[in-house]
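First the structure, then my questions, so here it is.
Here the complex is missing one protein chain, while the rest keep their positions.
Labels run A, B and C following the written order; every chain starts at residue 1.
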């Protein structure tokens, strides 16, 4: 990691240097926000593997097939985190600055992301067993909250171009709007489906990660 | 992560390069200190999720509500780490250099941060059960030590502007003084409250993270 | 971590800066891809240590010798991840850009890497015990999938120089071809050997990590 992001980051040089990468009052805060965010995303995704466990006293080969909900939950959460990271990076790159409120909202978003390994493990442990409804409701509710927080994050930054860099055209903002808009309703549907069929709710969440999110990723816009 | 922070970081170039970002004798050491610090903060925050566990043999939905102390402890510790990271980054950006003592003090501060997942888990496991007093005392004591270490860290750097960059105005130092001053007494109060009401002590620690710390964050100063 | 990789990463500057490191339409996306990848590789390698466990109720000295499959599996997986990371870095440095498909394939490759601690633990727990065949098949199958994904990753980027930077000579591409070509067949052999001798399959996987991979590492080409 490398950041010299504060107002005095190029401190010590007696004259402006072309290599001094901090522009006081402009990028103030986004570097720190990115730094905290990047670490959290990568670690949360990698900790997902700790959900895997096999029971003892059974045939291991059979057991490894039997835990298919673990694979499903792992893939769903991992791919989702990967794509949310990409989107987060893209939107941060549109910002000219961050402020205290932004920072706090970002912290709450990360808190949700870092929480994901727990409901993922619940789905892995309880799908097709007693408790699958509660497990799946917790899982899909986490995605709903994550989507809400991401939307709040974006709307706060975008409202009246509050934190947006001057050079960013309005079309770039509308592209983000379009990409983020379906998030909350889609995960809300997953949540509702979980009341009727936990398995269907998890497959739907997986399908969003595998098919919808990549197509909507804020990648080459 | 990429740092070329030593005195010879631009080694191999035959002449001074404008892109050579290390200024020997000036930023010496702060890059390394930041690098070690950033990793620790992000990982400690993300490991907090490993505290979550549900008992077996009960209704899962009921169990997920029953573990509310886990959510409270998780949110408290996560938000606190996030804000301490921001403050740490800000104060490091005020430094022109680090020395051996600074480095050792920083190491002790990080040791405290990285320890936090353990008392967080104690609160999650014991709040409202036998042992809640000991768990909460351990939790609040960790925050007291963390605040003391952060204060020692800052006072060492600030004393006679020992490590402060020349371009940093005194007003910036006083802003940090004001932000850091309430830390130790506030957490000491939490610690004392834990003797009387463990639950109140945890809520108070949460309130500091959610309400006080964001307002005092060394963010846009 | 620090990336300003989007099209607007140098936003806020009113004129082109020589220190502005993003070249819109050129490196678009590879920075983000590297960032996500680097974190995953390092964390997956370090989480491997969590596989180690000693049973209770026995002589500890004896037990520490008895768990030799844990050491073997740990070393094999750690060294392999280290070398794959180097190769991944090298090939990313050949790219001028990434696109949406590339990103998704990269995500799937990382999903496989981050999964490795689980089959590593299976080998550690089951080698020389009931279930060793299933454990070793899971382990070697993970390496086969990893090699396939890495090959798909590379072929997608390389086909008609789709994502390759103009300055990269064809000889550099052929060097990667030669280095990657043996991956899938070698691990397929390990997988087949696991049906006959799980122990031999693990030793073979270790030998590839210790002897073949370093010699083929895309290091000083």
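Points worth noting:
FYI, a contact is a pair of C-beta atoms (placed from the backbone, for glycine too) under 8 Å apart; a residue touches a chain by one contact, two chains touch by 3 or more.
Quantities reported herein were computed from a predicted structural model and do not represent experimental measurements.
Among B:50, B:75, B:175 or B:207, only B:50 touches the chain that is left out of the view.
Only one residue from B:138, B:167 or B:184 touches the chain missing from this view: B:138. For subunit C, the list of residues touching the undisplayed chain reads 1-3, 18-21, 23, 26-27, 31, 34-35, 38-39, 41-43, 45-50, 52, 54, 59-61, 63-64, 74-75, 78-79, 82-83, 85-86, 89-90, 92-94, 96, 165-168, 172, 214-215, 217, 219-220. Within subunit B, the residues in touch with the undisplayed chain are 1-9, 11-13, 17-19, 28-29, 32, 35-36, 38-40, 43-44, 47, 50, 99-100, 103-104, 107-108, 110-111, 114-118, 122, 126, 130-131, 133-135, 137-138.
Simple rule for what comes next: only the chains that are shown with their structure count from here on.
Between subunit A and subunit C, two chains of identical sequence, the interface residue sets overlap only in part, with shared numbers making up under half of the total.
Chain A has its Cα centroid nearest to the centroid of all protein Cα atoms in the structure. Chain centres here are Cα means. That of subunit A falls 23 Å from that of subunit C.
Centre to centre, using the average C-alpha position, subunit B and subunit C are separated by 32 Å. For subunit A, residues touching at least two other chains, in rising order: 1-3, 18-19, 35, 38-39, 43, 47, 50.
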